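Removed from the display is one protein chain of the complex; every other protein chain stays in position.
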Amino acid sequence: MTPRVGIVVFPGSNCELDARDAFAALGAEPVMIWHAETSLDGVDIVILPGGFAHGDYLRTGALARFSPIMDAVRAHAEAGGIVLGICNGFQILCEAGLLPGALRKNAGLKFLCKWVTLRVDEADTPFTARARPGQELRIPINHFEGNWYVEPDVLAGLKANGQIVLRYADNPNGSLDDAAGICNEGRNVFGLMPHPERACDSLLGSADGVVLLGSLLDHVSNRTGVSV
Amino acid sequence: MSYLARVDVMLKPGISDPQGQTIEKALPVLGYGGVRGVRVGKRIQLEVDAASPDEARSKVEDMCERLLANPVIESYEVSIA
Amino acid sequence: MSYLARVDVMLKPGISDPQGQTIEKALPVLGYGGVRGVRVGKRIQLEVDAASPDEARSKVEDMCERLLANPVIESYEVSIA
Partner (left out) sequence: MSLAPDLHRELGLTDDELEAIRQRLGRDPSYTELAMFSVMWSEHCSYKSSRLHLRDLPTEGPHILVGPGEGAGIIEVAPGVSVAWKVESHNHPSFVEPFNGAATGVGGIVRDILSMGARPIALMDPLRFGPLDDPRTCYLVEGVVHGISSYGNSIGVPTVGGEVVFEDCYAENPLVNVACLGVIEERLMHGRAEGDGNAVILIGSSTGRDGIGGASVLASAEFDESSSEKRPSVQVGDPFTEKLLIEACLELVRANLLVGFQDLGAGGISCPTSEMASKAGTGMRIDIDLVHLREADMEPFEIMISESQERMLAVVDPANVDAVLAVCRKWELQANVLGHVTKSGRLEVVRGDELVADVPADALAEEGPVYNRPVERPAWIDELQGAPPGGEAPADLRDAFLAVLGSPAVASKRWVWEQYDHMIFLGTVQGPGGDAAVIRLPGREVAVAITVDGPGRFCYLDPYEGARLAVAEAARNVAAVGGKPLAITNCLNFGNPEKADVMWQFSETVRGIADACRALGTPVTGGNVSFYNETNGRAIYPTPVIGMLGSVLDPAGAVGLAFATDGDAVMLLGATDETAFGGSEYAKVVNGVVAGRPPALDLDAEGALHRVLIAGAEQGLFSSAHDCSEGGLAIALAESALAGGRGFSLEMPGATHATLFSESPSRAVVSCSQARVETVRRLADEQGVPAIVLGSVGGDSLAFGTFELPVEVARGVFERAFQRMLSASMS
C-alpha cells in the first residue's frame, strides 16, 4: 500500500493541484481535504499548500489558522505525524503556532517569483534524509511575505537544535539567518517558502524538489511499512 | 449600544519595517527633508455592539490578541469612540 | 523642533474594501458577533522637523497628497503630537 498524502485546501489556496500532481508522480496517493472538514481520515502526511488562503487578507495565514481542519492538523502534529507547509502553508503554520516566527513582507517590497539555490544545513530530518549535508538544491520561490522573523533568543535555540533546515545561498527576501525552511523541535513539522512541487520535473527547470518530497515519502514508508 | 472602535497595529519597535524605510528614502527625493522614524502599520475600523465602552474595548482587545495582530512582530492600540 | 505625526489613510466611503468585508465575514465564525463596518487602512507614523505644529501639519498633509495616500481612492487624517 502507498503513502497517503493529505493536501488541505483552504479558500484561496492555489498550489493544491500542483502538490497533488507532484506527489502522484512520486507514487504517493494524494487526498484532497477541504478546510471545513474536521478529520484527516488517517493520511500519513499532511500538506498545507501554497496560495493565498482567504486572500491573505489582514495577514498571510491569519484567518486560515482558524479553519476547522486545523485542530486535526495540530493533533496529527502532536502525535508525531508529518506536516509540511509550503509557502502560504508555512505562513499558516507560523500563525497557528505550530512553527516559530512570522513572515514579513520581502525586504525589497516586491513579490518575487524566481529560481533560488537552497543549502541543506540539516540532513538528518524526515524532510531532508535523501540529501547530503550542505547539498545545494535549485528550487523556485514565489512570495511577497517570505521575510521570516523570530525573537533573537528563540533563534538561538532553533540554531542550537538544528531547526533551520534549509538556507538561501543568496538571501532574496531578508529572511533572518537566511532561513528558507525550518522545522519544529520534534522534527516532524516543516515549513519552507520555496516550492519543491515546482521542481519535480526537469522539463520545468529542475527535479531537485524530489529530494525533499521523496524524503518524506521514504520516512512514512519506513515507519508505517508502506512503500512507494 | 454600538461603538466605533479603532485599532492601530504597528510592527514592534526594533523590527525592521521595509515599507517605512522605502517611504523615508523617497521623501527627500520629493523635497521633504527632516523626516525620520517612518513606520507603516494598519488602521482597522469596526463597529461593535456592547453594553459599555469597557465591554467594547475588552471585546476588541480580545480580537487583537487572537486575530487582528500577530504578537510575534506586532503591537496594537485600541481606541473606542 | 521635531514633531511626531500620525497619518491615518482609509479607503473613501463607497470604495469597496474586500479585505474589510472578508474579515467581517470571518469574525462571527470566531465567536465575535455584532461587528459591522470593518474597514482596513494604513496608519503611518513619522517624525518631522518643523518650526511649529501648524508647519508640521501642512508639511505632512502635503506628503499625503503626493506620496502617503492615493487621493483617487483614499482619504487621510493627520494628527500632530
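Each chain carries a letter (A, B and C) given by its place in the written order, and its residues are counted from 1.
Rule of thumb we're sticking to: contacts are C-beta pairs under 8 Å (C-beta built on N, C-alpha and C of every residue); 3 or more make two chains touch, one makes a residue touch a chain.
Source: prediction; values computed, not measured.
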Residue in contact with the excluded chain [from A:56, A:95, A:122 or A:208]: A:56
Touch residues of chain C, complete complex, unshown partner: 11-18, 21-22, 25, 70, 72-73
Residue ranges of chain A at the interface with the undisplayed chain: 11-12, 14-15, 17-18, 21-22, 34, 36, 51-52, 54-57, 110-114, 140, 142, 144, 195, 197-198, 201, 203-204
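Definition applied: only the chains that are shown with their structure count from here on.
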Whole-Å gap separating chain B and chain C, where each centre is the average of the chain's CA atoms: 9
Centroid spacing, where centroids are CA-atom means, of chain A and chain C in whole angstrom: 35
Where chain C touches two or more other chains, by residue: 23, 26, 30, 40
Residue list for chain A, restricted to those that touch at least two other chains: 58, 63, 66
Residue ranges of chain A touching chain C (in the complex, touch as defined): 54-55, 57-58, 63, 66
Of all residues in chain A, those that touch chain B in their complex: 58-59, 62-63, 66, 94-95, 101-102, 104-109, 147, 149-151, 174
Residue ranges of chain C in contact with chain A within the complex: 18-19, 22-23, 26, 29-30, 40
